[in-house]
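What follows is a structure written as structure tokens; I'll ask about it next.
Here's a slice of the assembly, chains where they normally sit.
To keep things simple, chains are lettered A and B as they appear, and every chain counts its residues starting from 1.
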């Protein structure tokens, strides 16, 4: 059909002629404009290489999150946030940028970590802790790492030659809390005490939580004997529903009375847990555990990732934070185990000291690690439920420690 | 500042221990009371006329309404 060909020809002519006309004018200028606004050019600007390095770190975190399954739920969004916010001229952190909105609305205000805490409350069964409340002490002992790292941060001398100014008290507190082995608590405290360090602190907190199966076992074996590791514990008593319902209320009441600065964290976990345990608001409990939890996790990850800006991350502070954070973890684990040994002695060998290591929190990974280390000595030794007690106690313990820090430093 | 740190450490670990011990005591007390007085958690609507008010009910009524009107 001829008229088709004519249409096609006409169309192509139009296109070509417009190309010819346009080529005479300032296409070059437009091209330069595009080039000037490209990431390629941005990376070559002063300091641009830093963004490139941060993007590299973002991809590394992605790799760890996806391929090695290090806390992927938070690491994948966080890594993506880091990558996006370090692309030059992409404007994610500028006035109208989406990551800026997310950070300002939910991270800077502390709202997202608190909603995560509500979700954790709605997901956590405090039964094992109620059945054996003595394990609360293990959750207390393991917080020693927090204060140890705080002290360590203060001891680091300023070395102006390499641009390191030492850490002030607010920074030291934010760093110490990494030893609490609880991501949202770390983010919450850092957002209140030292938002500039939020990026590296969150990275350290989640990284070490993911590394629990690597960091803890050697320490556990170093400080315990084979006999201690083989101790079998008595089956936990059954817990009544009423005890579970009252638990969050008791927690809240005591926190309000003695340490209000910890109530944002403790209050939200108690709220979530009450939604779960009271049994008459299942719709809300499920929303807190699922819909809201998932949405907030995406946004929290992106928002925290957006704080992995080159100027805040690529400096000697970060190295200090990573080292101190690791120390905090190790010392916390050690303190938990040593206290476990004391409890073992005092109870005449009824407590397996390994469960003290779960006191750092890092729920539920630390409890599982305890179980595995125990089973390496004795396949029939099931410590999981016994380790869940100190494990959830550790969450409470680090929230309390956070409250103390916020009250004394904040 | 190092002294500040030491203070915070002592105070902090002290508070953490004291606080968790207080929780421990309160839980033990509450468990004891529950055991002693045979308290139970048994949510039941207090109504002159027994009408369930939970959400299941809402769903039931709405389903009924839906079932009715689907014709």
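What we mean here is this: a contact is a pair of C-beta atoms (placed from the backbone, for glycine too) under 8 Å apart; a residue touches a chain by one contact, two chains touch by 3 or more.
The structure presented is a predicted model; accordingly, all values stated were derived computationally and were not measured.
Peer 1: Quick one: state the whole-complex stoichiometry, one entry per label shown.
Peer 2: Formula for all protein chains in this file: A x3, B x3.
Note that in this section only the chains that are shown with their structure count from here on.
Peer 1: On a C-alpha centroid basis, what's the spacing between chain A and chain B, in Å?
Peer 2: Centre separation, chain A to chain B: 26 Å.
Peer 1: Spell out the part of chain B that touches chain A in their complex, as residue ranges.
Peer 2: Residues 1-2, 4-6, 8-9, 11-13, 15-17, 19-24, 26-28, 30-31, 34, 39-41, 43, 54-55.
Peer 1: Inside the complex, what are the residues of chain A that reach chain B?
Peer 2: Touch list, chain A to chain B: 130, 133-134, 136-137, 139-141, 143-144, 146-148, 150-151, 153-155, 168-169, 172-173, 240-243, 245-247, 250-251, 254, 258-259, 278-283, 393, 396-397, 400-401, 404-405, 408-409.
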